[in-house]
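Shown here: the complex without one of its protein chains, the others still in place.
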Amino acid sequence: MDPIILGIAVVNGVIVGGLYGAIALGLSLIFGVMRVINFAHGSFLMLGLFIPFWLWKLFGVNPYLAAVVAAPALFGIGYLIQATIIAPLFKRERAMVLEPLSVLLLTAGVGIMLDNLALMTVGPDFRGITMEFAAKALWIGTVLNINYTRLIAFLVSLAITVAMSLFLARTDLGRAIRSTAQNRDAAALCGINVPRVYNITFGLGCAILGIVGCVMIPFYLVSPAVGLAFGIRSFIVVVLGGIGSIPGSILGGLILGVVESVTAQFVTATSASIFSFVIFILVLFFRPTGLMGMKV
Amino acid sequence: MTTQTRSHRALRYAVPAVVLVLFLLVPTLVRGEYYLHVLVGVMFFAYMASAWNIVCGYTGQLSLGHSALCGIGGYLSTLLFINLGLTPWVGMFIGAFCAMVVGVFVGYPCFRLRGPYFALTTIAFAEILRIWVENTEEILGIELRGAQGLSVPLKGHSPGLFQFDGKVAYYYIIIGMLLAVMAVTFWMERSRIGFYLKAIRGDQDAAEALGINSTRYLLSAMALSSFLTALGGSFYAQYFRYINPERNMGLDLSIEFALMGIVGGQGTVLGPVLGAFLLTPAGEISRATLGGKFPGLHLVIYGLVLVLAVLFLPKGLIQPIRQFLGRGAAGRAGGKSAAA
Partner (left out) sequence: MRRMLFVIGLSVVALVLSSGLALAGEKVDEVKIGGVLSLSGMAANQGTQTKTGAIIAADEINAKGGIPALGGAKIKLFFGDSQSKPDVGASETERIIQRENVSVLFGAYQSAVTTVTTEVAERYKTPWLVTGSVADIITQRGFKYTFRPNNKAIYDAREQLDAIKGLTQETGKGPKSIGILVEGTDWGKSHATNLRKLAKDMGYEIVLDEAYSPGTMDFSAQILKIKSRKPEALVIAMYTPDHIVFTKQTYEGKLDIPFGIHSVGAGSEDPNFYKAVPVQAVEYMFVQEDFQIDITEVADWTKPIDKKFREMLGYELTSYGAQGYSAIYTIYDVLQRAGSVDKEKIREAFTKTNIVSGPALIMGWQKIAFDQDGQNLDAHGVISQNLKGKRTSIWPLANRPKGIKPVWPIPAWKDR
């Protein structure tokens, strides 16, 4: 295998992997803090892609600027859904430890509703945006080219990761979230309003998707069904990187991206996805906390 | 110390008996193949949810990979039929046996994981199988046809080959299978296995500390569940006469089985059946009335039903029904209590 080809494959894998990591970030956060497997994750991504699209379509707003609208909007939607639909489940369980099954089903139901409400309102069409800038690429040599918008998405993904890590480490709210993740009852005893922390966490997880959607829409597309493709992949990333670990999410994404990209050079891409699952299973068996995760 | 009086006991037997008789009489009472078709669908899902329930309801683990077992059953019985002319009546048991082996083989490492990790692993295994089948045109000279799926050769009305004109025969067969799986569940609940599973479900570590070999019992339940699920897969293949990896080994199907088991009430004999009886017609009716006119609306309603069921019927549909029938407190525990 030509080392140049291999090198290019790795670079491409890294670029796309960073984005996988950012997409999975919210999932990891929500699971790490609340033990909620959010099956509606893909649906929130769909919303995160639709908002910049419509802002561009109706008002000509640059998708990168749309993040100013998308992130708070998605934060609000996530907060609302957590506070009204998922929170009752917490209240019901005495030990405040959720049956994984119930919450999984609940979020699955929410996801189905979101996807199909979108279908009903805007129809099934696939839509994308066209930007002059979007088609330009950074060329290194004559063979390696990195599309600018994907590069930006990669850098933004890194930036979000760093920002989240700092937020969790340095701010009061961040500390509150972390302590709730470690031990909910102890946190409550320290005076932390646990339900509010949950709402905020869920909102944050979704807000990240708002930003991600804005950097994705220039090179990707959106439709009511777009979330489905990201569901399983996000889980693989989260498990690989470690549940609840922010840097782990990026790491997991990078690994997945590179593995997909490199194996696709050797075998056909459909078979390559089996590799991803095999790695997934191996990690689950031999290091279930993932590469950087906290003990569950 | 039972508080059941003689009339309670009579009720316990009479009610199911009457309901059963009614269902058995449906083909004679009602004309309309579509209606029968819906019922076959309901019974099929009730059967599959019950088979799923045997391992998941009683162990508290969430398997989202059961469609793979269904697919193994369907594919094996169909392949044996196409290539060797072996009647699916025999082929389905061979398929079930293979599925059982696969189930145990996969379950062994999986049961070391708990909660969501277990669920994710089952998804991964099922997806690996599905993707592999999708990408394989033929293996060892046998045509698998990959993503295009297999069509069961049409032989007209041939009971010996598990093919019938009309739906009535299928209806009775699936009712029979459903009764069988309910009986198996009932027996298992009361046997030693059921007893140990309850302990394991409550607290696996504590159970092991007491000397219960949890692996053995978990795997037994898995073997049973896999076997029965695969039989259902063969039934599907014979009823629809077409199977493909996307539908029959896909995540959607696994989720449907799990959904019905949980919404109905896992860890009980009747729960999954009730779940299927609620969700399948709900899906059918909303799609029939709305699907053609307002695309997507019926699925919104389906999602809503799901959300409401989880929020307001935490132990499943079975709980309010049980309370109504007066079995509330005095009834068997039957794994009804949600594990901590």
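As written, the chain order gives the labels A and B, with residue 1 at the start of each chain.
Please note the rule applied: a residue touches a chain if its C-beta (ideal position, glycine included) is under 8 Å from a C-beta of that chain, and two chains touch if they have at least 3 such contacts.
Given the structure is predicted, the values throughout are model-derived calculations rather than measurements.
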Study note, to complete from the structure: Filtering B:P109, B:P295 or B:P314 for touch with the omitted chain leaves B:P295
Practice item. From the listed residues A:L158, A:L173, A:A188 or A:A225, report the one that touches the chain absent from this view. Key: A:A225
**Study point:** Full-complex contact with the absent chain, from B:H66, B:K198 or B:R247
**Key:** B:R247
Revision key, fill the gap. Residues of chain B touching the missing chain are 7, 11, 14-15, 18-19, 22, 26, 29-30, 32-35, 37-38, 41, 131, 134-135, 137, 146-149, 151, 154, 165, 236, 240-242, 244, 246-247, 252, 281, 284-285, 287-288, 291-293, 295-296, 298-299, 324-326
Practice item. Identify the residues of chain A touching the omitted chain, counting contacts across the whole complex. Key: 2, 5, 8-9, 12-13, 15-16, 19, 116, 119, 123-130, 134-137, 143, 145, 147, 150, 219-221, 223, 225-226, 228-230, 260-261, 264-265, 268-270, 273
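By definition in this document, only the chains that are shown with their structure count from here on.
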Check your understanding: If you average the CA atoms of chain A and of chain B, how many Å lie between those two points?
Key -> 32
Point to revise | chain B residues within the chain A interface of the complex | key: 62, 109, 112-113, 115-117, 119-121, 123-125, 127-128, 131-132, 134-135, 251, 255, 258-259, 262-263, 266, 294-297, 299-300, 302-307, 310-311, 314, 338-340
Exercise for review: State the interface residues of chain A toward chain B in the complex, per the touch definition above.
Suggested key: 31, 35, 37, 85, 88-89, 92-93, 95, 97, 99-102, 104-106, 108-113, 115-117, 119-120, 124, 224, 232, 235-236, 239, 268, 270-271, 273-274, 277-278, 280-281, 284-285, 288
